[in-house]
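Below you will find the structure I want to go over with you.
All protein chains but one are shown at their positions in the complex.
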């Protein structure tokens, strides 16, 4: 049988027929994605050039400043010592920052999981989900440090304000991360339990929970890393104690950069330890999956 | 038939025990930590409504607080520009290091170890430390804030870019190598063109993140939006502080929505 194309050559659209010797052969057609990539790059670069050329340096002579920075860094990294506070005080402060990170991560994980279940599109009704997601987006948009400052008025300056402030951001962050993991679950797994007449929370703990444990654990440890960094920030900028406060005092009040060096090394060691644990746990779950 | 049943029961029992133990351990850690930190969970929960009531009463913008808008606007714009500039400069530096140090494109084993160490080092020095160290040398200027964000971002982006390259470019790279292409040809044709969407996605995320981090840096170094918030907050002009928070919320959410739209188009 003759194919349609051969039977009606005249009706063929000219564009479908490759020109035997076109002037220039195109390698790609213009696409929205390529256009968007180019415009994002160009605008970002233009903004950067504008910003850098208009950056306010307060007439600080950059060569002097970099020289000074070099000397400071030398003190920090090559001559660290515990300074006037002593190593015991610094270790205590470090410990309380670590505990702060752990407590706020646990709060974030527990509350975040409940909210994530309620917010996931494949589990609950659309309105409740949308409501929780928008509330979380707003909470996330406010920097952790502002949350800590806000709570420091409500409950007084100190660890309680720091815990509440960090927890708020953790809850919002983990709700988003968890609910994205939940939404990736195969719908049939959930439906299989729904048709047997299971109650909502039975489905959650029999089907949802076991499926997402790997990503749940890995997100939680990522948040623990972030919370440790935030605990330091809150300690420094909101006076909430811990190693962050010691860092702030040493670098901004007593200008003892040898002590800053000691604190920075202590923080780096803990942070790398947390990172190491997080990577190991992720590998563990990836290989056993 | 009997044997597997027993095993299954045993397995389930063991699993339940493990889960119970895990919950007990986590609970124990929580309560001991709270004890050490002198944090009362119930009081903490009670403080939430208190905080929000306080927020609603004090952070409420008044007609006067509108007069702060121009100042807030200028500082916010400054902060956004600074966040963008720090991410773009960091991305340029990070992509070079990521290519030199990733497992698939790396030039040598020792370079890989060096880049990994460098990234980890920059990332794990607390932002507070960067801000305070730089403040000492560069004084209270936007340049200080820019550098603090830059150093932090470099560390993050090197790690992110290396992971992207290892995940997405390994296979196409091997194929180009097999055609006899040179190293730079492989990098530009095989690696960069493949990973561009993921690169942009990370750059957009870091911009959003840096706007938030710039608040912290601003409080410490007296620049940008963090500075004005701190100023209003410490002088008890809470209505103006409320306006500042509102402005930050709007900017971050708009950036997030914009990023999501861009991601949708390019992926």
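For this structure, a couple of remarks:
Chains here go by letter, A and B, matching the order in which they are written, and residues are numbered from 1 within each.
The criterion applied here is as follows: a residue touches a chain if its C-beta (ideal position, glycine included) is under 8 Å from a C-beta of that chain, and two chains touch if they have at least 3 such contacts.
The rule is short, and it goes like this: contacts and distances are computed from a predicted model.
Comparing "Spore germination protein", "Transcriptional regulator", "Phosphonate ABC transporter ATP-binding protein" or "AMP-dependent synthetase/ligase domain-containing protein" against the UniProt entry of the hidden chain yields the protein name "Phosphonate ABC transporter ATP-binding protein".
From the options B:112, B:140 or B:194, the residue with contact to the unseen chain in the full assembly is B:194. For the options B:71, B:112, B:140 or B:172, the residue in contact with the chain missing from this view is B:172.
The chain not shown here touches chain B at positions 171-172, 174-182, 184-190, 193-194, 196-197. Annotation for chain A: contacts to the undisplayed chain at residues 16, 18, 21, 24-29.
By definition in this document, only the chains that are shown with their structure count from here on.
With each centre defined as the average position of its C-alpha atoms, the distance from chain A to chain B rounds to 5 Å. Considering their complex, residues 26, 29-30, 33-34, 36-40, 43-44, 47-48, 50-51, 54-55, 81-82, 84-85, 88-89, 120-121, 123-129, 132-143, 146, 196-197, 200, 203, 212-213, 215-216, 219-220, 226, 229, 233, 245, 248-249, 252-253, 256, 262, 265-267 of chain B touch chain A.
By the touch criterion given at the top, residues 32-33, 36-37, 40-41, 44-45, 47-48, 50-52, 55-58, 60, 65-66, 68-69, 72-73, 76, 95-96, 99-100, 102-103, 106, 137-138, 140-146, 149-151, 153-155, 159-160, 163-164, 167, 229, 232-233, 236-237, 244, 247-248, 251-252, 255, 257, 260, 263-264, 267-268, 271-272, 275 of chain A touch chain B in their complex.
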